[in-house]
Structures are given as structure tokens and as C-alpha cells.
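Shown here: the complex without one of its protein chains, the others still in place.
Letters A, B and C name the chains as they come in the text, with residue numbers starting at 1 for each one.
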Amino acid sequence: MVTRLKGHYGSGIEANSYLGQNFMAVDASLIPELLQVLRDQEQFDYLVDVTAVHYPQREKQFDLVWILYSFERNERIRVKTMIADGASAPSVVAIWPAANWLEREVYDMFGIQFDGHPDLKRILLPDGWKGHPLRKDYGIIQQDQEWVQINLGIESGQ
Amino acid sequence: MIDRTMIDRTVTDRTTTDQAMTDRTSHLELEQHDKTFLDSNELIINMGPQHPATHGVLRVILKLDGEKVLGTECVIGYLHRGVEKIAEHRTYSMFNPYVDRMDYVAAVSNGLGYCEAVEKLLNVEAPPRARYIRVILTELNRLASHMLWLGTHALDIGAITPLFYTFRDREEVLKIFEKYCGARLTTHAFRIGGCLYETYEGFEREVKKFLDFVTPKINEYEELLTTNRIWVERTKGVGKISAKECVALGVTGPVLRASGVKWDLRKAQPYAAYADFDFEIPTGQNGDTYDRYLVRMQEMRQSLRIIDQAVGKIPEGPIIAKVPKVMKPAVGEIYHSIEAPKGELGYFIVSDGSTQPYRVRVRPPSFVNLQALDMMVRGALVADVIAVIGTLDIVLGEVDR
Amino acid sequence: MLDYITSYLKSDTTPGQAGNLLWALIYILLIFLGLSVAVIAMNWLERKILAHMQVRLGPMRVGPHGLLQPIADALKLLIKEDIMPAAADPWVFWMAPILVVITAFTVFIVVPFGPTHAVTDMNIGVLFMLGVSSLSVLGIVMAGWASNSHYPLMGALRSSAQMVSYEIAMGLAVVSAVLMTSLNQTGTGTLSMIGIVQAQQAQHIWFVFKFFPLGLIAFGIFAIAMVAETNRAPFDLPEAESELTAGFHTEYSGFRWSLFFLAEYSAMIAVSSIAVTLWLGGWMRPFPTWLSGETWDLVFSLIPGLTFLLLAAIAFLGVIRMPKHPYFRVQTIGLAGFGAVLGLIGLILLLPPVRDRIQDIFWFSAKVALSMYMYIWYRGTFPRYRFDQLMRVGWKVLLPLGIGVLILTAMAGVWL
Partner (left out) sequence: MQPVATTFFFYFLAGLTVLSGVLVITRKNPVHSALALIVALLGQAALYLMLYAPFVAGVQIILYAGGIMVLFLFVIMLVNIERSQREEQFNKQWIEGIAAAITLGALFVLVFAKSKSLFPDRAIPMPEGSNTQQVAVLLYGNYMFAFEIASLLLLVAIIGAVVMAKKRI
């Protein structure tokens, strides 16, 4: 499968395996197209999860991860791509509706914009919150003090 | 007199003005249906975050035409505790108890998923005895979770009696947990590499006794509900979701199986000791609330079957593998998922070689399943929204993490 | 004075018909007190019975076996803060519970506890009861609207639609029972509550068994419709707790809320008494023809007293089973006192002059109590109907069935 995809997309794809789990590191430009192909032709019809990992030291700070599963093959695959802070990723809601809330959560937690998402707004945190808590530079007890004071009427949420 | 005490928990959310609500729901496009001169205005109702039937602090904004639901929007996050952020600041074993607090109804399953994921990352395997104990406790937990679901679901639909029956029987499960590890709800039963506690004296006998006790009880629930006309009318054809829609929306667990997809991670990618046992995956055909109910009832029976098999042949041997005191997995990442009572519960763990995970991502089944709510209730009645929230079996601790 | 009382007791008419204002007032007072006691007892019984159906104990702390719980609750409700939402319509909000309570109590003036034990006997008794109890929906609608909040409004909408729909089926069932009263020499029926029972006496049959199974079906229709009419499970949609939190009384608290509570229970008793009067022979004792004769009359006349003695025995059994710890002393004494009161009532009821007078009331109350038990039983067993299903049952099942039974009853009355 990977060779087939490689033949089609060239060097943008790097397939790998760790502890028996397959993953592909993919160039960000290939993303919506490749995922579409994975769903339509390779039967990865179930989007398990969309998430991200923050590496502040890197130039392209975020790893964006799609975890896919195929009922047909009983097989999982992870698709990873790197994107820079402030850059936006293509949304896969059109391919898997399941991505809707998952992408909203990634946006909420990391501040990654998704192009083409129907309703990209915060999901777990309140709408007016400042900051994206799962970034490495966001402290564990850090809070949006202003929001807490205005909306909860208390000095601090701690 | 349960309904009288609920009155104090009045719903109206006074912090939200009508204007703000309208703004929030402005994107809920209205279906164009034939309008007649008798049509009334749309009503926007704020269901929750404190509402008897939203199972915690879920807030659903309903756009209604009379009693008909035109659209919904879920507002979640009231219970957000930043579990994933906490994980980055704890060592692997320190984070273990935290996962119990996500799906607090099925804490054992959460712990199992996390421990197995870290074990995979460390490339160790739990010894067989530990795996059998894990299977028994996890299946008991599945029973407890399904019982709680059944009770609250029936209560939402208006049958108040099953709640007390299921709580009575769930109590027996919790007693076993308590005897095993000292905790009833957030058990922290397993450790990375196996189990910390050996089974207590008479564990097998008690589990067997529990099996004998609970089998007629499940029949009793079924007697109360399965052929009850009102129950069937309230659940049949309500909140239908097809297999295709389930897959597209990432819905897993009993909801997916009730739509006719015979997929269970315990069979598809066996973990713990599930490969050793003989059990079936119950499925439905219609994907409605009634089928989901039947599937869960069957699942309870299958769980009993698994426990029955496991308890008879727990192998001897150590209960914990050799894992270092200070865990430093090699740089890498792992995704491991198990079949929690609610669906696929996955852990995506990234290690940077230090004692603390670099990133832990939990793939919560309730969160993804809840996404299907809007699709399932459009065009239905308000009463169906309650039934569908119940049948999705969400736990807000897991949705919000 | 004594002469006056005895002369009244010997008369065979109700105070209302005799124009006896004093006795009418006494009756009204008695009914009011009796109803309040019945509602309190019902409150305790419902919680206990429901609890035992649900493997719970129910109230156990306030008084022996929670006997004082309803009183504690009533006190709590009375001293609770009375909240009126800022955006509510004060006048309508204030009127609604009063209207509901007034209608719920007014209907009792025609309820015949015995041939003479009614405040009055109206020529249009049944019609009066149905009409006045149908006014209570106005109170519910007013409450829902005046709260100016979404959930109460939806509860009010549901309840108005529900009650108007079920009133029709209920009316048809009632008419078929009224038709049965006309099966006599003159061929004229009656709407008077006392007249209906007297017709059953004259025909030596409870109407529920008349033209079997027509009477039974009509009774069944009424029994279903009366549950819907009083907003009880499984038709408790207007106050569906899991959907509308509390429905029309979501915004009510304290005393006003307790008025709704009072009205709900007295409405249940009221519709049950209609059912008992129309189909279950009213104050007639069971098996009036099959087990007739002097001996059986005596046996049945002893039952009221024996029932109370049995209750007293149960209470004393409870006393024996009380833990022998000083902590429980007050409770034990309380329960023993309660049992003693019950026993005393039982003994008084066994006295010949009392037992002849009290029989009618006892049998009537016993039948109503049975119906109330059914209410509790439904609540413990059934899930709640959905709104469209409720409407379907009302319009597509009960209404055609009611019309069919009415026509068949008329035909049976003409030809049989």
C-alpha cells in the first residue's frame, strides 16, 4: 500500500513502524488528498482520532496526527504531518464528519486553524478564553485570570 | 419521591440571556418545511447544564418548533480538568490514578487501557495471571457500567423502578472491587506491568456467587422492560443511526454494534486475555434505541460468560511483570485502544525518553459518540432527545476530561 | 341538640337537598379535613409502597417508619421562601395554584360516600364533577404561562392538550355508564351521583360487570383517561421530570407548590371517586347479591372494624420488631400509640350503631384506596409515554373504543 502511495505522491511520504504500529509522516501539502485516497481506495473508513503534539523547539512546531482504522483490513494507521505555528491545516470534516469535534478540540487546545471547518470554535474551554492549554509554553496552573474574574466573579480559579 | 426533590434543581440558566442563546444557535439552519398559518415561533430551550436528564453537566441548546427538534448544539467542557495537561507533568505511574477520573463509571476499563498502552510503550507484557484478573475486573466493570446506564436510561424514559434494581446489583460489583483494591468507584486497580494486588481469599468463589446472583437479575430487568409496550414504543425507531453514519461519525461501542456492525475490539484486536475466551458480539439491525438496549443487555450476558470462563482458569504465577521503578520508555509513540463499555477508548502516548510522558492523548468514546446526538435527534421530539442522550451512554467526565 | 342530630341521622336525604345549611357546612368541613388527612396519608403511603417496590425502605427517620415525614414535609414547604420569578405575571402566577386547589376541592361536594353522606345531590352530579375538574387545567395553563419560562410553558401546553383530549374519551365512557342507569321501568336515567349508585343497587350489579364486557371496557377507558387527566405516570408528561424538570410548576416553591401537590392528590381522589361511583357500585359492599342475607350483612359490617384492628396489629408487630435500644424508645412509644389509636378506631367501628352508619363510607373509601394503590403501582412500573404516542392513544384508541362501547351499550340496553 505504502509503495503504491509512494509511487503516486513521490517523496512526500515516509512510512515507518514502531512497536508494530504503522505510521506515515506526510508532507502537509498532501494532506486532504492523501486522506481522501486512504478512505476511498484503502478502506480506512473510520477516523479514530485527530490530535496534535507540540514541539516548541522545532521550526514547524506541531505534529498533527490522524489515527485511522479500516474495518475491512482490521488495521490501524497513523498519518502525521508537521505544521508551523500560525499555519493552518486542511480540515477533513468533509471526508469524515467525525473530525468536526476532534478538530475543534485540537483548535481549542493547540490553536491550530483548520481550513474548511464548518464551525471552528472552542469546545471544551469557554468561548472567550485566551491561550491554548496543551501548548508546552502554557503552564499547568496558568489560567485566563481576566476571564475567571469577569465570568465567575472570583479572584482566581485556584 | 424522586421527582419532588429534583424540583430544586431548576434549569433556567440565568447567566445566559435569550439574545446570547440566539447568537449561539444562529448557525443551526432551519429545515424548510411547509409552513401554514398555524405555525408558531421557534422556541430555543436551554437544556442543562443542570438538568435531571443530561447525566451531569451537559448543556444542550435545543431549537424547537413546538415539541419538534429542529436542531441542537451541545455545549460541553463544564467538567474539563485538563487531564491531558496533567499527564505531561506526572510520571507514567503517577498519572495512572488520573485516568480513573475520566469515565468514573468504568474506571477499571480506563486503567486497563492506560496500563496496557504504557506496557506497549515499554515493550513489556503483563503475566497471564494478571491478565486474567484484569479481564475479570474489567468485565465486572462493564457490567456495572451497563447497569448504571440501564437504570438512568430507564429513569429518563420515566420508569423509575429499574434504577433501584440496577443500583442494588451494581452494589455487588462494587463490593468485589472494594474487597479487591479498597476502592469502589475510582479503583486504580491495575499497575503498569500487571496488578499490584493478589486476589483476595475467596475471590473466585465470590465472583462465581455474584454470577449466580446477577443472571436472574438481568432477566428481571428484561422482564420489566423488553416487552413493556410503552418502553418499546418509546425506544423503537427513536434516534436511528445507520451503520454508515456510525462509521462516518466515528461512533463505536454498543451504538455501532446496534447498527449492525459486528465489531468489537476484544475480538478484532484482542488485548489482555480476551483471545482465550469464547464469547459472541451481539449486534442489532435497526440502530435505534431499542436495539441499543437489547445489545447492551446481551453484552451483559456475554460479560457474565467471559467472567465465568475466566474465573474457572486463572493461571498461577506472578501478577506483575518486571518493570523498572523509574519508567523511561524509549523515544517513540504508541496508540493503544480497548473496548470500554462506551466504545473505543484509545490512548496515544508520546514519549521523549524522560520519566514523564511528552504527550498523552485520550480518545474518549463518549466525546465522539456525543457528536452523533445532533444527527440522531433532528426531527424528533423533546422526549426523544432525552432517550437518545440516555442511549448514547455518555459520561461527562470522559467527554470533558 | 342530640335530638337534632339523631333526627338528621335518621333522615334519608343529603343536607344540600334538605336545605340544611348547618349540616352542609359540617359535611364540607369533614370532607375538607378528611381530604387533607387522606392526602397526607397518601403521601406517606405512596413513598412507602413505591420504596418497597423498589427495594428501598422509604422514609424511616421522622417518626416510626417515617410516619411523621409528610407532616415534616408540609412544615418545610410552609416555611420555605416563596419565590416568584422577576419576569412572571404576578397576578396570574398568584391565581393559578388557588384555582387548581379550589376546583380540586369543589368537586367533592357531590361525591356520595353513602346514600345520605354527601354535601348535596345534584341533578347533574357527574357533569358537575367533570366540568369542575376540567377547570383545573386552566390553573395549570395559567401557572405555566405566568412563570414566563420555557419549561413551564411547554408543560402547560402539553397538559392542556392532554387534558382536553382525554376529557373526550372520559366523557364517552361516563355517558355509557349513565346510559345503564336508564334501564328501569320509567326508562329515564340520571346524572346524579347518588342516583347512579342507587341504579346499581336496583339492578343488583356493579356497572363494571353490566353487559359484560361492555361495562368493563368503559371502565377501562375511564381508568386510563383518569390517569391522564390527573397527570400521573405513565401520562405525567406535563411534569415529566427528566424532560421538563418539573413542568408547569418548575418556578413554584414553598406554599404555592404545596397547593399544586395538594390539588394533584385530591384530584386523584376525585376522579377515583367518579370511577367508583359509576362502575364499582359506590358505597355498595362487595357481592351484594351473591352473598346476601342477614349473616353475610353482619360479616361484611364487621370488616371495617376488623380492618382497623388488623392495621393496629401490624403496628404492634412493628413495635415488637423495633430494636430494643434506648435510642429507639421514643419511636417505639410513638408507634405503639399509633397502633393504639388504630385499634381504638377499630373497636369503635365494631359498635353496632356506629358500624351500620359507617359501612357505606368505609366501602366507598376502600374502593377509592384501591384505585389510589393502582396509581402508585402504575408509577412504579411504567415508563412515560411520549407526547405523540399519548395523543395517539387518546384519539385513535380510546376515542373510537369509547364511541363503540357507547353505541353497543345503547343497543344492548334496548334489546337485552
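Heads up, the rule we're going with is that contacts are C-beta pairs under 8 Å (C-beta built on N, C-alpha and C of every residue); 3 or more make two chains touch, one makes a residue touch a chain.
Because the structure is predicted, anything quoted here is derived from the model rather than measured.
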| item | value |
| --- | --- |
| Residue in contact with the excluded chain [from C:44, C:128 or C:308] | C:128 |
| Option from C:88, C:157 or C:228 whose C-beta touches the chain left out | C:157 |
| Which of C:137, C:237, C:284 or C:405 contacts the chain that the document leaves out | C:137 |
| Hidden partner chain, residues of chain C it touches | 17-19, 21, 89, 91-92, 95, 122-124, 127-128, 130-132, 134-135, 137-138, 141-142, 144-145, 153, 156-157, 160-161, 163-164, 167, 188-191 |
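Simple rule for what comes next: only the chains that are shown with their structure count from here on.
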| item | value |
| --- | --- |
| Overall pattern in which the protein chains touch one another (line/ring/star/complete/other) | line |
| Interchain centroid distance [CA atoms averaged], chain A/chain C, Å | 63 |
| Computed distance of Cα centres, chain B from chain A, in Å | 24 |
| Residue ranges of chain B touching chain A (in the complex, touch as defined) | 27, 76-77, 80, 82, 84-86, 88-89, 120-121, 123, 247-251, 261, 263, 268-269, 332-335, 337, 344, 346, 348, 350, 358-359, 361, 363, 367-368, 370-371, 400-401 |
| Residues on chain C engaged by chain B in the complex (per definition of touch) | 46-47, 50, 53-56, 149-151, 154, 157-158, 233-234, 236-237, 239-246, 249-251, 253, 257, 261, 379-389 |
| For the chain A and chain B complex, residues of the former touching the latter | 18-19, 21, 23, 45-49, 51, 53-54, 65, 67, 71, 74, 76, 78, 96-98, 100-102, 105, 109, 119, 122-126, 133-134, 136, 138, 140 |
